[in-house]
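Encoded as C-alpha coordinates, the structure appears first; notes follow it.
For this view, one protein chain was removed and the others were kept in their places.
Our next item is chain A:
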Amino acid sequence: MALLFMSQAVLLFKATAEQVRWPEHVLCNSPNFQLSYVSCDPFQDVGLTLNPCPDLHSVQVNSSLSLVLNHSIEELYLSLDLIHGDQKPIHYDDSLCLSHLPRFTFCGRRKGELVNHDWPLKIKAIRYIKGQFNAEIRLVNQDGHQIACANVSLNKG
(Lines give C-alpha, C1' and ligand atoms only; values in the text may rest on other atoms or scores of the structure.)
Protein backbone atom coordinates (compact mmCIF):
# COMPACT_ATOMS: atom_id res chain seq x y z
CA MET A 1 0.00 0.00 0.00
CA ALA A 2 2.82 2.36 0.98
CA LEU A 3 4.60 1.63 -2.30
CA LEU A 4 1.45 2.35 -4.27
CA PHE A 5 0.96 5.56 -2.31
CA MET A 6 4.54 6.67 -3.11
CA SER A 7 4.25 5.81 -6.79
CA GLN A 8 1.04 7.82 -6.99
CA ALA A 9 2.74 10.77 -5.31
CA VAL A 10 5.64 10.57 -7.78
CA LEU A 11 3.27 10.35 -10.73
CA LEU A 12 1.30 13.33 -9.42
CA PHE A 13 4.48 15.36 -9.17
CA LYS A 14 5.38 14.46 -12.73
CA ALA A 15 1.95 15.42 -13.97
CA THR A 16 2.18 18.85 -12.36
CA ALA A 17 5.76 19.40 -13.46
CA GLU A 18 5.06 18.62 -17.09
CA GLN A 19 3.45 21.09 -19.42
CA VAL A 20 -0.33 21.09 -19.41
CA ARG A 21 -1.97 19.23 -22.22
CA TRP A 22 -5.33 20.53 -23.36
CA PRO A 23 -7.83 18.23 -25.06
CA GLU A 24 -7.67 17.65 -28.78
CA HIS A 25 -10.39 19.42 -30.80
CA VAL A 26 -11.53 17.85 -34.04
CA LEU A 27 -12.30 20.35 -36.79
CA CYS A 28 -12.96 17.91 -39.62
CA ASN A 29 -13.33 14.17 -39.61
CA SER A 30 -14.16 12.47 -42.90
CA PRO A 31 -12.70 9.23 -44.30
CA ASN A 32 -10.18 11.08 -46.49
CA PHE A 33 -9.57 14.18 -44.45
CA GLN A 34 -8.95 14.72 -40.75
CA LEU A 35 -8.08 18.05 -39.19
CA SER A 36 -7.62 18.67 -35.47
CA TYR A 37 -5.75 20.95 -33.09
CA VAL A 38 -4.47 21.10 -29.51
CA SER A 39 -3.74 24.30 -27.64
CA CYS A 40 -0.07 24.48 -26.65
CA ASP A 41 -0.53 27.50 -24.41
CA PRO A 42 -0.06 26.62 -20.72
CA PHE A 43 -2.77 29.03 -19.60
CA GLN A 44 -5.70 28.61 -21.93
CA ASP A 45 -7.41 26.59 -24.58
CA VAL A 46 -8.52 28.28 -27.78
CA GLY A 47 -11.76 27.92 -29.75
CA LEU A 48 -11.53 27.43 -33.50
CA THR A 49 -14.08 26.18 -35.98
CA LEU A 50 -14.30 25.83 -39.77
CA ASN A 51 -17.50 25.77 -41.75
CA PRO A 52 -17.66 23.87 -44.01
CA CYS A 53 -14.63 21.62 -43.79
CA PRO A 54 -12.34 22.28 -46.77
CA ASP A 55 -12.33 19.42 -49.25
CA LEU A 56 -11.92 18.89 -52.97
CA HIS A 57 -15.09 20.79 -53.77
CA SER A 58 -15.15 23.69 -51.29
CA VAL A 59 -12.21 26.05 -51.01
CA GLN A 60 -14.25 28.87 -49.47
CA VAL A 61 -14.32 28.32 -45.71
CA ASN A 62 -15.63 30.44 -42.86
CA SER A 63 -13.26 30.33 -39.92
CA SER A 64 -14.13 31.48 -36.43
CA LEU A 65 -11.61 31.99 -33.64
CA SER A 66 -12.36 32.80 -30.00
CA LEU A 67 -9.96 33.44 -27.18
CA VAL A 68 -9.60 35.58 -24.08
CA LEU A 69 -6.51 37.77 -24.11
CA ASN A 70 -4.15 37.28 -21.21
CA HIS A 71 -2.18 40.32 -22.39
CA SER A 72 -2.90 43.36 -24.52
CA ILE A 73 -2.15 43.24 -28.24
CA GLU A 74 -0.97 46.66 -29.40
CA GLU A 75 1.39 44.56 -31.51
CA LEU A 76 0.77 40.97 -32.55
CA TYR A 77 3.08 38.64 -34.44
CA LEU A 78 2.27 35.29 -36.06
CA SER A 79 4.77 32.47 -36.34
CA LEU A 80 3.93 29.27 -38.22
CA ASP A 81 6.01 26.11 -38.63
CA LEU A 82 4.86 23.35 -40.93
CA ILE A 83 6.21 20.01 -39.70
CA HIS A 84 6.43 16.98 -42.00
CA GLY A 85 8.12 14.04 -40.32
CA ASP A 86 11.33 15.41 -38.79
CA GLN A 87 11.47 18.33 -41.21
CA LYS A 88 10.13 21.85 -40.94
CA PRO A 89 9.79 22.62 -44.66
CA ILE A 90 7.93 25.90 -44.18
CA HIS A 91 8.43 28.65 -41.63
CA TYR A 92 6.30 31.74 -41.90
CA ASP A 93 6.33 34.95 -39.84
CA ASP A 94 3.93 37.85 -40.18
CA SER A 95 3.06 40.97 -38.24
CA LEU A 96 -0.70 41.19 -37.76
CA CYS A 97 -0.78 44.31 -35.61
CA LEU A 98 1.75 47.11 -35.49
CA SER A 99 1.27 50.45 -33.79
CA HIS A 100 1.49 52.25 -37.14
CA LEU A 101 -0.32 49.54 -39.09
CA PRO A 102 -3.15 47.77 -37.25
CA ARG A 103 -4.17 45.33 -39.99
CA PHE A 104 -7.09 43.73 -38.16
CA THR A 105 -10.03 45.00 -36.15
CA PHE A 106 -8.81 43.16 -33.05
CA CYS A 107 -5.54 45.10 -32.93
CA GLY A 108 -5.17 47.21 -29.80
CA ARG A 109 -7.46 45.07 -27.63
CA ARG A 110 -6.70 44.98 -23.92
CA LYS A 111 -5.93 42.19 -21.47
CA GLY A 112 -9.11 40.32 -20.59
CA GLU A 113 -10.99 41.16 -23.78
CA LEU A 114 -12.63 38.33 -25.64
CA VAL A 115 -11.62 38.20 -29.28
CA ASN A 116 -14.22 36.68 -31.58
CA HIS A 117 -12.81 36.72 -35.04
CA ASP A 118 -14.73 35.48 -38.08
CA TRP A 119 -12.87 35.41 -41.33
CA PRO A 120 -13.58 33.81 -44.69
CA LEU A 121 -10.61 31.76 -45.92
CA LYS A 122 -9.77 30.55 -49.39
CA ILE A 123 -7.91 27.26 -49.06
CA LYS A 124 -6.82 26.16 -52.53
CA ALA A 125 -3.72 24.12 -51.62
CA ILE A 126 -5.84 21.48 -49.87
CA ARG A 127 -6.53 19.84 -53.25
CA TYR A 128 -2.88 19.17 -53.93
CA ILE A 129 -1.54 17.97 -50.59
CA LYS A 130 -1.47 14.39 -49.43
CA GLY A 131 -0.20 12.76 -46.27
CA GLN A 132 0.22 13.64 -42.61
CA PHE A 133 1.17 17.22 -41.72
CA ASN A 134 1.54 19.02 -38.43
CA ALA A 135 1.81 22.74 -37.89
CA GLU A 136 2.61 24.83 -34.87
CA ILE A 137 1.05 28.28 -34.79
CA ARG A 138 2.05 30.90 -32.22
CA LEU A 139 0.84 34.42 -31.60
CA VAL A 140 3.13 36.71 -29.60
CA ASN A 141 2.53 40.30 -28.46
CA GLN A 142 4.74 43.40 -28.23
CA ASP A 143 6.34 42.25 -24.97
CA GLY A 144 7.05 38.72 -26.15
CA HIS A 145 4.11 37.27 -24.20
CA GLN A 146 2.44 34.34 -25.87
CA ILE A 147 -1.16 35.16 -26.77
CA ALA A 148 -2.12 31.81 -28.26
CA CYS A 149 -0.49 28.60 -29.42
CA ALA A 150 -1.91 25.64 -31.30
CA ASN A 151 -0.55 22.40 -32.72
CA VAL A 152 -2.59 21.60 -35.80
CA SER A 153 -2.67 18.12 -37.26
CA LEU A 154 -3.82 17.38 -40.81
CA ASN A 155 -4.20 13.99 -42.45
CA LYS A 156 -5.35 13.69 -46.06
CA GLY A 157 -5.65 10.43 -47.91
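FYI, contacts are C-beta pairs under 8 Å (C-beta built on N, C-alpha and C of every residue); 3 or more make two chains touch, one makes a residue touch a chain; residues count from 1.
Throughout what follows, contacts and distances are computed from a predicted model.
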Chain not displayed: protein name in its UniProt record ("WD repeat-containing protein 74", "CD180 antigen isoform X1", "Brix domain-containing protein" or "Interferon-induced protein 44"): "CD180 antigen isoform X1"
Tell me which residue among A:47, A:89 or A:112 touches the hidden chain in the full complex. A:112
For the chain not shown, which residue from A:44, A:79, A:142 or A:155 touches it across the whole complex? A:44
Residue numbers in chain A that touch the chain omitted from display: 1, 4-5, 8-9, 11-12, 15-16, 20-23, 42-44, 68, 101-107, 109-114, 117, 119
